[in-house]
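Since the structure comes first, as structure tokens, the remarks are kept for the end.
Note that one protein chain of the assembly has been removed; the remaining protein chains are unaltered in position.
This part shows chain A:
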Amino acid sequence: MRRVVITGIGVVSSIGTGAAAFARALREGRSGARPIGAFDTTGFAHATGCEVVGFEPERWVRNVPLDEVGRAARFAIASARMALDDAALTEEELRRRPGLVSIGTTDGGSDDGERLAASYVHSGPESMDPVAARRLPASTLATGVARELGLSDVDVSTIATACAAGNYAIGNGFDAVRTGEADFALCGGADAMCRMTFTGFYRLGAVDPDGCRPFDVNRRGILTGEGGAVLLLEPLESALERGARVYAEILGYGLNCDAHHQVAPDGDSVRRCMELALADAGVGPGEVDLISAHGTGTKANDVTECGAIRGAFGDRPPRTVSVKSMLGHTMGAASALGAAACALGIEHGFIPPTINHTEKDPDCGIDCVPNTAVEAELRVVQNNALAFGGNNAVVVLGKR
């Protein structure tokens, strides 16, 4: 098996675009929360979300006609391009190597889908925009990246395992590169704000009216968010040969699906997934310096996840943070953004804080690094992702 490293990071987020801006925002504990503008929120008692503002897709989407890719695909393409630039590689260099493009998502092109549905309902089928209909398939997230960069010798997949999809995609890329099937992987996740997702969580009472405050005793749920993150993975050997900057090494990952409940996480299964990831990485629980939790800020998630963490790590688990406190829940992008945050924390020696924290929930029993980032030498970091249906995915990163 080859060793696999991250040499490029691309990020579109509500707190900063590009690896450097994202790292600064994480360190400052910036909040991406603002009133939702992506869709009409009339009738909702509260509508705060973590939207990306000022995104200029034409800066990144240069080859694929813009109207053929939806907002999530644009996030994916932009993130992939940034990762490529960040790794100091060119499209021409990638085209010469066998590769993999894998993007996780929850909603794919659902934002266009719901606008099409609305025009159908209000004005009949003839009013539907055929160009918008082409933006719907979730597969356009990964194919969009391959098209934009002119990559033809690549395995292309869009993975739709909801809120854990980013980690699934990273695991997919890691496998392809470590086994030698691919010489690089562009992998991560992307999602765009959509009314359907917001409404679903809102009506279930799982959207916090005030802000996302994971592990806080007064937490009341998620904030929906959007964004994208793509990592460029390559074998350690090629990274060293070309003198590339190495952010972190991917040490291993674990996946499981318990299908225990549609929406509620199962603690035992989450613990097993973490154990699978650590076993794959070849590290013991005592070696993990930081956990980037799924940490959605719902009552059920945070208690269950922290219980699972104590199950795997004992009564003194590593510091456990939630970047969702800053980014909201970006669905399929969430664990890709989390992995990017972990890699940046390793590279720059800091732990991103869990913001909006007032009072610790004793039932969580973890140190969530409240409100202010801390300097720390991180050697091994674990990035958790839990999704509906009991789809769990955990990625372990290490300092190179």
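By our rule, a contact is a pair of C-beta atoms (placed from the backbone, for glycine too) under 8 Å apart; a residue touches a chain by one contact, two chains touch by 3 or more; residues count from 1.
Keep this in mind: contacts and distances are computed from a predicted model.
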| item | value |
| --- | --- |
| Among "Chemotaxis protein phosphatase cheC", "SusD family protein", "Branched-chain amino acid transport system permease protein LivM" or "Acyl carrier protein", UniProt-listed name of the chain not shown | "Acyl carrier protein" |
| Selected from A:L66, A:A117, A:A133 or A:L204 as touching the chain missing from the view | A:L204 |
| Residue in contact with the excluded chain [from A:R24, A:R95, A:K299 or A:R379] | A:K299 |
| For chain A, residues in touch with the removed chain | 203-206, 261-262, 299 |
